[in-house]
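One structure is given below, represented as structure tokens, and several questions about it will come after.
Only one protein chain is missing; all other protein chains are in place.
Showing chain A:
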Amino acid sequence: MSGAGDREPVFPTRQSLGAMKSKLKGAETGHSLLKRKSEALTKRFREITRRIDEAKRKMGRVMQIAAFSLAEVTYAVGGDIGYQIQESAKQARFRVRTKQENVSGVFLPQFESYTKDENNDFGLTGLGKGGQQVQRCRETYARAVETLVELASLQTAFVILDEVIKVVNRRVNAIEHVIIPRTENTISYINSELDELDREEFYRLKKVKNNKQRDNNAAEEERKNSKRRGSDKENDQEPVDVLGEQEDQDVIF
């Protein structure tokens, strides 16, 4: 399989093999971590989806009641009081603050509503008639807005989580299907290259050894030959009369 498929442009050395191996290990750890993160997020996501469903249904009911209480006000006051209310409201009574919630490293903004009870700007509206309905209507709408705020934080979390889950899943898939196979490929490539080198080396060594042996053998042969020749020579020449000063050439057996 060496060389087949995608691999990283590295030189097939033992050092890069080590690097690749540690990279593979890192990728696998990262993969399992990301997988777990994605699972945690998905779990959260499902929960939020469920809660959004609930909140939306609740909103439908609450808004209906609120709209009806407005109808009650219209009936009791017998006219349009919208303008008066708009003009007499100076400060927000219903306020929203945000805080962050950390879900497996993702920061989800959460809206929290609270009312400032001291603000009662249109407390006197409908003093002559319908005042009670106006107050009641305000309470109903405050509840409706509360539901809306709840829904808003859920929806925001929904969008953000969706985005994050996509990113994480992309990463998980990238690691699983690209990085890990590629690293594995690279490793097997390096391995095969190294093996190839090994074999070459081995073959070379064998060749060298053969050559050497052959040379040796040849040398041996040579040596033997020369030795034999030498011994012949020795036989021929050996009883050199050291003293004779090789003058006795004429002695023949």
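Points worth noting:
We take it that a contact is a pair of C-beta atoms (placed from the backbone, for glycine too) under 8 Å apart; a residue touches a chain by one contact, two chains touch by 3 or more; residues count from 1.
Convention: contacts and distances are computed from a predicted model.
Matching "LSM complex subunit LSM3", "Exosome complex component RRP45", "V-type proton ATPase subunit" or "N(6)-L-threonylcarbamoyladenine synthase" against the UniProt entry of the left-out chain gives the name "V-type proton ATPase subunit".
Here one chain is not drawn; of A:Glu87, A:Glu163, A:Glu201 or A:Glu220, the residue touching it is A:Glu87. Of A:Leu33, A:Ala67 or A:Leu205, it is A:Ala67 that touches the chain left out of the display. Contact with the chain that does not appear here is found for just one residue of A:Val10, A:Ala76 or A:Ile160, A:Ala76. Only one of the listed residues, A:Arg14, A:Arg50, A:Lys129 or A:Lys166, touches the absent chain: A:Lys129.
Along chain A, the points of touch with the absent chain fall at residues 64, 67-69, 71-72, 74-76, 78-80, 83-84, 87-88, 120, 123-133, 136.
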